[in-house]
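A protein chain is absent from this complex, but the other protein chains hold their places.
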Amino acid sequence: MPADKLIFDPVSPVSQEDEAPHPVARKKVRFWIDGREVVAEEGISVLEAAHRVGIEIPSLCYLKNINEIGACRVCLVEIEGARNLQAACVYPVSAGLKVRTSTPRVLRARRTVVELLLSDHHRECTNCIRNLNCELQHLADTLGIRNIRFTGETSNYPIFNKNPFIVRDYNKCIKCRRCEAICSKVQEVHVYSAQNRGFDTVIAPAFMKDLAEVACITCGQCVIACPTASLVEKECIDEVWQALADPDKYVVVQTAPSIQVTLGEVFGLPVGTVVTGKLVASLRRLGFDRVFATDFTADLTIMEEAHELLERLDGRGGPLPLLSSCSPGWIKFCEHFYPEFIPNLSTCKSPHEMFGAITKTYFAQKEGLDPKKIVVVAVMPCTAKKFEASRPEMGSGDWKDVDFVLTTRELARMIRQAGLNFRQLPDEEYDTPLGIASGAGTIFGATGGVVEAAVRTAYAITHGREMGVIDFEEFRGISGVKEAWVELKGRRIKVAIAHGTGNARKVLDRMKAGEQFDYVEIMACPGGCVGGGGQPIFGSRDHKEISLDYRHNRADALYRIDYSRRIRLSHENPAVQKIYAEFLGAPLSETANKLLHTHYTPRGPLPGYAVNPVQ
Amino acid sequence: MLDKYSRLDKVIKVHGRQPGQLIRILHQAQEIFGYLSPEVQAYLAAKLNIPLAEIAGVVSFYSLFNSEPRGKYTISVCLGTACYVKGSQEIFQALKNELDLDDDDTTPDGLFTLRSTRCMGACGLAPVVAINDDIYGQVKAGDVAGILSRYQAKELADDHEYQRPAEHPATAPPPH
Partner (left out) sequence: MITSTSDLLNIQQQHLPLIEARLGREEAAGEHQILVCAGTGCSSSGSHGLREELKKQVEAHQLQEKVKIIKTGCFGFCKLGPIAVVYPEGIFYCRVRKEDAAALVKGLASGQVITRLLYRDPATGHQPRRMEEIHFFQAQHRIALRNCGLINPEDINEYIARDGYQALAEALTRRPEEIIAAISASGLRGRGGAGFPTGRKWELMAAAPGRPRYVVCNADEGDPGAFMDRSILEGDPHSVLEGMAIAGYATGARQGYVYVRAEYPIAVDRLERAIRQARRAGLLGDNIFGTGFSFNIEIRLGAGAFVCGEETALLRSIEGRRGEPRPRPPYPAQAGLWGKPTVVNNVETLANVPVIIRKGAEWYASFGTKGSKGTKVFSLAGSINNTGLIEVPMGTTLREIIFGIGGGIPGGKKFKAVQTGGPSGGCLPEEMLDTPVDYEALTAAGSIMGSGGLIVMDESDCMVDIARFYLEFSQDESCGRCTPCRVGTKRLLEILKRITSGEGTMDDLKLLEDLSHDVKEASLCGLGQTAPNPILSTLRYFRHEYEAHVRDKYCPAGVCRNLTRRPVLH
């Protein structure tokens, strides 16, 4: 063991503050669903209990442990003895309960509810980004809605699409409040709240501002929580097609580590399927001139960040703890809500931005290309990176480091548009040199991965030899906050890992209260990038997965890739070694600083208002 | 304006620490500023450490909170049941015609805001119209012009004292 006994602190991944607290589920009780006897813990919801016995009660507003508000009313069931129909998603089971889930009475009410929703919905499935992946559409299909009896006033709002990351169409909002719940309870950013009331209710930022005008961290969690097309990523597919078709452009694509374990889901492969080879093959067929991996610059990030950490441990180069900086959602969170910790942030750009900078300098020189003709496309799990790419600091005066950020979902659409039969594609290899990566670079895509990768390298640097063990189970898993002690430079350093900004708050507040940490990894999205806002949305395909616990399976796949790699340490990546030798010199060198590092801007929790910050 | 914010600070000092006092604070802020502008809401968000979206959500939920400036006199016509069956709808219509306003609108001179309301508990006097705190009972549509003229006359009398709210009044909070 390289470190003393690692301390493990399991904290649940999301704050489980229910709207309507159920009695604690403990005792087992016997009850009946559709005449069948069921035994389950008292207090779990009827919906959950029914699911366990193979009955899927339709739902819309329900997000397990996150949004349990009984608002949409599509999960209505009959409870014997109750006068009204009850919402199965919030109705707790108790001994002797008799539930009927599909009587004519129930079906009629559910249908009316969905008809009512549709009567105030801009129904245009054919040209809707969520077509065939929309919970509302799916529900209408399941319930056999054949006619919408109601006409009348419908919502009529302009489309909010002025920011580079998320488009909002209020006319497709069903007021399920899943966005509000995830942003407030999981991310604890509190961008949305219900505004107005009655028919005029909207779930919106204060004063219906655009997300660009409020303290939104651009993480896109609301997008993957949204059952409809009311919240969607801002697409840039057409621009990418255009660049690909332009003979004057040299189009380079990079894929974030997590894409190789999530893209397959869109094409019907099970969650956690590794599709690296097909991913590369599809990109080649789409016409990209080079297909590279962000995993490579993740290794580079580790080189830089590990050295930064060691410098700071030596008392040079900035305060401790060092806070990781690869997650632009987290960066914006810090700028808005914890500006006092900006000096603690690693100055490393996120890996895909490093990648852009390297491509337009090192790679351009090597290949004799005009950097202005290079188009860098990043395939990312993330909406925050769309925002990040637009930050003025990300580029030189002449170019942007990254020109276009596609989410996993957008890439999948391009593959479909090109008519590629993804599942039948051969497995191909990334191009060199920027496609070579270590296992450490790959696990960046899951919570704990950055710390694990950095510790592997930092440990080797300080100990001057290779470590015996490089797997740190303690850094893995879905606990909201993980903590451990690691021995580095002859001292024990305290490491913390948080994913989801709600969990980040816990660690940051402890830091504010004076607790000492040395190295803290924060990823904005629950689960890390495997749970990013640009990842495939389960939507209509599998209700039970809506609870977001699928992130775990995706992370496991990343660790499997890591195990399978010959090289599992960033500093052993030959391409990394080469770029330092040929171009960058050493970590934290002047060139490295210029290209790979950046700075941050305090933004305050109430941008646009002249109020002093929260006291 | 500074004075108003320091009055608000006092309110916050008294009530700000107890949980659940947001509505009371909003009532008082509205009394101080006349309405709850986005700036005032943002100020409260910062001071009370409550997300702005939530404050805006609360303000827009309750009908007694206004996020836009109101006229000097708010005319509330009761459209509660007792008043409705006694013909308050006609009174409301008469006022709309007289003032050329819609529900929840303010006259261009900033004098009157017209709004419909629900039951003020004076149903025994239905139909009821209130102008600020003055309640008029058993009103007839024909009385409307007469009632209004009282306020208009009063206005002429103390015109010099009254400054109507600017279009977009700047309520910038104090520098800190």
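The first chain written gets the first letter, and so on, giving A and B; residue counts start at 1 in each chain.
FYI, contacts are C-beta pairs under 8 Å (C-beta built on N, C-alpha and C of every residue); 3 or more make two chains touch, one makes a residue touch a chain.
Just so you know, these numbers come straight off a predicted model, no measurement behind them.
Enquirer: Return the single residue from B:Tyr35, B:Phe65 or B:Tyr151 that touches the missing chain.
Expert: Considering the complete complex, B:Phe65 is the one touching the chain left out.
Enquirer: Give the residue, chosen from A:Asn84, A:Asn127, A:Asn156 or A:Gln424, that touches the chain omitted from the document.
Expert: A:Asn84
Enquirer: Where the complex has a chain not shown, which of A:Gly35, A:Gly54, A:Gly81 or A:Gly198 is the residue touching it?
Expert: Here the residue in touch with the unshown chain is A:Gly198.
Enquirer: Under the stated touch rule, tell me which residues of subunit B contact the chain that is not displayed.
Expert: Answer for subunit B: residues 19-24, 26-27, 54, 57-58, 61-65, 78-86, 117-126, 128, 133-138 touch the chain left out.
Enquirer: For subunit A, enumerate the residues touching the unshown chain of the complex.
Expert: 19-23, 69-74, 76, 84-87, 90-92, 105, 108-109, 112-113, 116-117, 119-120, 149-153, 174-175, 193-194, 196-201
One rule holds in what follows: only the chains that are shown with their structure count from here on.
Enquirer: For subunit B, which residues are in contact with subunit A within the complex?
Expert: Listed in rising order, the residues are 38-39, 41-43, 45-47, 49, 51-57, 60-61, 172-173, 175-176.
Enquirer: So in the complex, which bits of subunit A are touching subunit B?
Expert: Listed in rising order, the residues of subunit A that touch subunit B are 184, 190-197, 204-207, 214, 605-606, 609-615.
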